[in-house]
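A protein chain is absent from this complex, but the other protein chains hold their places.
Coming up: subunit A.
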Amino acid sequence: MRNPMQLFGRWQVQLILLLSLCCPVSIFAQDADTTASTTEAASDTTPAETPAVTEPEFDTLVKALTQGSLPKRAQTAKKLGKLEDHRVAGIIAALQQGNLYAEKSSDPIVAIVDNSGNYVDAISGEKIAADAAESLKRVPINNTMRTQLRTVLAALNLNDKNAAVRLDAVNRMIADGVDDDIIALLQERQKTEPDDDVRTAITAAVALMNLQSSEQQVRLDAIQILRGSLQQEVRTALLEIATNDADVKVKQQAQFALDSIEDRIAAFRLTENIFFGLSLGSVLLLSAIGLAITFGVMGVINMAHGELMMIGAYVTWVVQQVFPNHIAYSLMIAIPAAFIVAGLVGIAIERGVIRFLYGRPLETLLATFGISLILQQAARSIFSPLNRAVELPEWMSGSLVINPVLSITYNRLYIFIFGLLVFFALLVILKKTSLGLKVRAVSQNRAMARAVGVRASWVDAMTFGLGSGIAGIAGVALSQLTNVGPNLGQAYIIDSFMVVVFGGVGNLWGTLVGAMGLGIINKFLEPYAGAVLAKVLVLVLLILFIQKRPKGIFPQKGRAAAD
């Protein structure tokens, strides 16, 4: 039979996927349930459904929870955790996440703020009017208390009706360290536990405890169970046994188990590193792709390209300021808005400055550098030199946990997908639309294109606008990763040029391969060379490469490459 622990990682993923479907259902189901039920993002649990049985102890404890010194309050939380009241889990979760508010008085009103910003009385479950809520202050907590609350919460959540919450609770207990009390609690639970994953996790917790057993066979059995688990506590415990156990056989078995775990981790690490490289590559791709049009296709050295990205990032911020209650959708509005704003600024730059300088690259370089300084200072004057805080929508935060050693952050994942989407959209525009045809015609042979009736100057403006608009879109993506401030563009301009030159000027596929290649090379060098040296090495490698192939990976061939 296969060891259940080996399936642990894969199950977890499926479970999370399943859960995302189940969540709304479980919230509706709460009415019927009498036990306390909280999810991780627990502030939306409504104590309103509770019959107002006023237990004096409960009231005093909840009120005491918000007053006095931190250690005293931590004690109160522990006492509160022992009460059998279904409001307890909600209150403790709210406190742990900083959603609990109270007055400063000996008999305070205690309120929970739910996801939509409403204040709900923690004891009676009634809504508190906005003006009454003004005197309420967030109940401060520190790390020590947060950790204690986490443990209290785990014990409460062990009887939650949501299997994922139970699983989290068990894993949390394992992470916080298991002792006899917890094991007794867990074994009690295991008797009635319907969910396989939770049972497996409990088995692991018990095995972890058994590693400390004085009997050789118990320890050996425990090692068998834990073999293949990727959880860090298991590794730590096995390492301890493998180095310090008195029994040679146990020591050996632990070492075997540890080796097989390390092998799996090494494979996952490689996967992780490749993803990091692709993710960095997709950021490079996004920032370089607009440049691939203006520099690659039109041959304009646009030093203000970075500032066009900065404009896109500021547009994201402005959109969030305009719709403060719809952060989740703000990116959907920001992407077209940034494209239009940056595109218009691009067209203005082209019509106002660059068109007088075609064929004079040095002057274009200087003029656009000047424009970039003007745009930066304009951002400083309009938005202040301080960085602006762009909020991450809920769906962009967090990570996809594949197993305890491999997780992929959502924002990077989405930006990777988004980068590819933009790339292919641009490819379609250039290859399949009339504008694309004209762009290619003008860039290949301007005189001939004009002779057949293409308005070359109009095409120039549109092409530059397109390239700038895409820079604006890149800015939206960057706003999710880094600072939105006047200096945003400067950090990416050099990298963008590097990618375009490396990939081959005038070739979009080259830009894709170049960006991903540079990203992966960078991430594989970083562990050995450090972030600073890795950058230097990449630059040196690039210079050597350009010496060998001056036209990049995909040089233009035929008449287009004539110049």
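Observations on the model:
Here is the rule we go by: a contact is a pair of C-beta atoms (placed from the backbone, for glycine too) under 8 Å apart; a residue touches a chain by one contact, two chains touch by 3 or more; residues count from 1.
The definition used in the following text is that contacts and distances are computed from a predicted model.
One chain of this complex is left out of the view, and of "Ferredoxin", "ABC transporter", "Carbon-monoxide dehydrogenase large subunit" or "Urea transport system substrate-binding protein", the protein name its UniProt record gives is "Urea transport system substrate-binding protein".
Of the candidate positions A:220, A:456, A:481 or A:541, contact with the unshown chain belongs to A:481. Listed residues A:315, A:390, A:426 or A:500: the one in touch with the omitted chain is A:390. When the missing chain is restored to the complex, the residue among A:166, A:305, A:440 or A:523 that touches it is A:523.
For the chain missing from the display, the contacting residue among A:105, A:118, A:399 or A:433 is A:399, taking the whole complex into account.
Residue-wise, the contact with the chain that is not shown comes from A:232, picked out of A:115, A:187, A:212 or A:232.
Touching the omitted chain from subunit A are residues 98, 138, 140, 142-144, 146-147, 150, 232-233, 235-237, 239-240, 272-273, 276, 279-280, 283, 362, 365-366, 369, 377, 380, 385-392, 397-399, 401, 407, 409-412, 481-483, 485-487, 491, 523, 526-527, 530-532, 535.
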